[in-house]
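I have a structure here, written as structure tokens, and I will follow up with some questions on it.
Left out: one protein chain. Kept in place: all the others.
Presenting chain A:
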Amino acid sequence: MANVPNLTLDPSLKYWVLLPISFVMVLVGIVRENIQLLITPAAKLEDYQKIKKDETFARIQRFKQNFRVLSYSDFDLQRTALIESISKTATEIETEKAEKAKQEAGDAPPNPFADGKLSEQLSGMMKGNMANFIPQTLIMAWVNYFFSGFVIMKLPFPLTVRFKQMLQNGVSTNDLDVRWVSSISWYFVNLLGLKSVYNLLLGNSSIADKMLMSSGNPMPTLDMPGGPTTEVLLKKEIDNLRIIDHVYDLDGIEERVLNLYK
């Protein structure tokens, strides 16, 4: 548009406004990432019973997938041993549960929020959020403190008057074309555009996304009541194992080989 004037801008604005804002935003991103890592609690060791249960299911799964490589005798031996092991595990879990139930019968019903694990998860989430918006607030305040009232660049595309309030913040004239934008706009440009810089500096962590989306943390998984219990599932698996119709992969192998070369 011919009507947009070419203002003369002080070249020191480049060095003292554009560069510091970009540099500071990268730095803040790094510091923020570090702080998030520091406030994240260290990984806790898993519950023995849970690992045992998971491992048992994995073992069943592996057996069901690969039993074809076993000869008939080996298959029988393995299945018998597996079933025995499963039923032992199921019994153990059942006994443990019964004991726990007996113990808890005298106590009040548990408060899900009093659960240490859950509150830890919630506070972690809150810390994550704080680590997101505090640096953002601080940078905005910093940009406004140091760089309020400068026009630093001309956008290559026209904008409507409604952007004026946001992009020409601190410039006290009403007649300046909206293409000329102030330092706060450069802050927004950086906010959107620094993702690749963070990726380069911090590996492939998704810090830029986190800076944009303050609600990036997933919800913690909670045990859902009402589903089938582990021991029931294990007993079901025993039944499944018992009814496997075993076929050995090497049955009739000689004929199959000869047929290949007939």
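By our rule, a residue touches a chain if its C-beta (ideal position, glycine included) is under 8 Å from a C-beta of that chain, and two chains touch if they have at least 3 such contacts; residues count from 1.
Heads up, the rule we're going with is that contacts and distances are computed from a predicted model.
Engineer: Given that one chain of this complex has been left out, which of "MIP18 family-like domain-containing protein", "UBC core domain-containing protein", "ER membrane protein complex subunit 1" or "RBR-type E3 ubiquitin transferase" is its protein name according to UniProt?
Structural biologist: Checked against "MIP18 family-like domain-containing protein", "UBC core domain-containing protein", "ER membrane protein complex subunit 1" or "RBR-type E3 ubiquitin transferase": the hidden chain maps to "ER membrane protein complex subunit 1".
Engineer: Identify the residue among A:13, A:70, A:83 or A:118 that touches the chain left out of the display.
Structural biologist: A:13
Engineer: Among A:165, A:196 or A:259, which residue is in touch with the absent chain?
Structural biologist: Looking across A:165, A:196 or A:259, the contact with the absent chain belongs to A:165.
Engineer: For the chain not shown, which residue from A:78, A:129, A:144 or A:199 touches it across the whole complex?
Structural biologist: The missing chain is touched by A:144.
Engineer: Can you list where chain A touches the absent chain?
Structural biologist: 3-5, 7-13, 15-17, 20, 23-24, 27-28, 30-31, 34-35, 37-38, 42-45, 133, 136-137, 140-142, 144, 146, 148-151, 161-162, 165, 169-177, 182, 184
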